[in-house]
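Starting off with a structure, shown below.
Every protein chain except one is present and positioned as in the full complex.
After this line comes chain A, so read on.
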Amino acid sequence: MSTTASNTNASGGGAGRSRGPAPAGERLADWADGRLGIYSLAKSNMRKIFPDHWSFMLGEVCLYSFIIIILTGVYLTLFFHPSMNEVVYHGSYVPLQGQMMSEAFNSTLHISFEVRGGLLIRQIHHWAALIFLAGMFVHMMRVFFTGAFRKPREVNWLFGFLLFVLGMFTGFTGYSLPDDLLSGTGVRFMEGAILSVPIVGTYLSFFLFGGQFPGHDFVARFYSIHILLLPGIMLGLLVAHLILVFYHKHTQFAGPGKTNNNVVGMPLLPVYMAKAGGFFFLVFGVIAAIAAIAQINPIWAIGPYRPDQVSTGAQPDWYMGFSEGLIRVMPGWEINFWGHTLVLGVFIPLIIFPLVLVAIAVYPFIEAWVTGDRREHHILDRPRNAPTRTAFGAAWISWYFVLLIGGGNDLWATHFHLSINAITWFVRVAFFVVPVITFVVTKRICLGLQRRDKDKVLHGRESGIIKRLPHGEFIEVHEPLSQEQLYTLTAHEQYEPVELGPTVDENGVERKVKGSQKLRAKLSNAYYGEDNQIQKPTVEEYREITSGHGHH
């Protein structure tokens, strides 16, 4: 160690070091750099710039809740017994004493009633899972509506999407573990859905459950999926997701001094280290407080699973609600032929379930194909400036929420005194109609907002001051925008719709136009055609209005 220190002193020792050996921290860093090359890594990252916007913290919520889930989950594994052996309960919760239940349920009761702080950790774990999924949903929408998924970030969009889907299944396998009546009913639903798969359904079900439902295996199998397989994949994806965020550098909204070639913000060390690090504690603290005051999944009130018992108002956790909606509103179609049954009433929802998700996952690639844009995009779009994309996203959300209503149709019926029949029919119709209406309305709103921006740029801000002119006319005084505002409102790019070009070439020979080309031209027109975006104000328009006789 002394040689290292003296070497450093000899080679790089500045005036400050001649007085003695380098501080311990510095020597440790030198030691690590000689083996890990940390200085080259730190050179580009320690003072890395992060732009500031409230919506950029949504992803952080997801990251932190995931860490909280892992921490609390490891604690829970110390006490949980992933076994379906039936035992008689002798614990401290009196109403269930003497009942038969699986060891999984028994150990969850033990965690909740006998382990001090066990209930708190269980509740933090469950609440953090709900917040994790909700956070990912909103984070994904942020990325979607601002166009942050565009090149070079398409792969990271897919990583994020996979995290969302895997998060759903990790959540599902997790809340099934206590083997309580509610989650067991959910597992039964899943088994019924698997049975509906043509040809292989029964085999899949028997392989998953180790025989007939419920068998003695699924808790142990879900356990290994829940604590090892899925979180392992998710951890890998999460690390890749973050590495890409660092590598691509963060996106930013347009504004003075902010271009596609720079990133404006504050450095990681110290500001973001403190803000983001602090934010972890804020998220953890809030979730801990929620777990202290808001009960979640009280399995002792629900009871152990029995395939012949059920409680009313059975609902999955919210993120599974849209699949529940699909299955509830689907008509019970069944086709029998040659001794076989095609269970369309269950199988079609099972197919639509991934399609709902895939619809949003593939969108970046569709948009890239329509625009044909190969450039990198680091400046975020304001949602209004991409009306068709925004309308599509809003339509997708409305679709999702229609299905959520369907998933809770019994609760809607009991809470709002509605007929469950009427709600089911509403959802059946709305499934097709509401996304279309949402699309049209959202697009109109975006175009309206674009017009307003244009007016603001050309005529200035409405000041609210009414002025009376000498001849009696009243006018409202418009204040011209500042240079910063003018730039911000006109910084976005606008695409021209793709032209198909002439269908005959210069020799009069008919040129073959591929169907995909025609489709692309049509879509491009739907995105960027005359009525589908408002042309941003041009310099000429601006000059004509401002240089003339002043504005009214």
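Note that in this section a residue touches a chain if its C-beta (ideal position, glycine included) is under 8 Å from a C-beta of that chain, and two chains touch if they have at least 3 such contacts; residues count from 1.
By definition in this document, contacts and distances are computed from a predicted model.
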According to its UniProt record, what is the protein name of the omitted chain, chosen from "Peptide ABC transporter permease", "Circularly permuted type 2 ATP-grasp protein", "Sulfurtransferase complex subunit TusB" or "Cytochrome bc1 complex Rieske iron-sulfur subunit"? "Cytochrome bc1 complex Rieske iron-sulfur subunit"
Option touching the unshown chain, where A:150, A:226, A:328 or A:478 are the choices: A:328
Tell me which of A:199, A:355, A:469 or A:509 is the one touching the absent chain. A:199
Which listed residue, A:309, A:463, A:494 or A:535, touches the chain dropped from view? A:309
In the complete assembly, which of A:28, A:243, A:289 or A:504 touches the absent chain? A:289
Absent chain, residues of chain A that touch it: 48-49, 86, 92, 100, 113-114, 116-117, 119-120, 123-124, 152, 185, 188-189, 191-193, 195-203, 205-215, 217, 247-249, 256-267, 270-272, 274-275, 277-289, 291-293, 295, 305-314, 327-334, 336, 339-343, 345-346, 376, 378, 409-410, 420-421, 424, 457, 483-484, 486-487, 490-491, 539, 542-543, 546
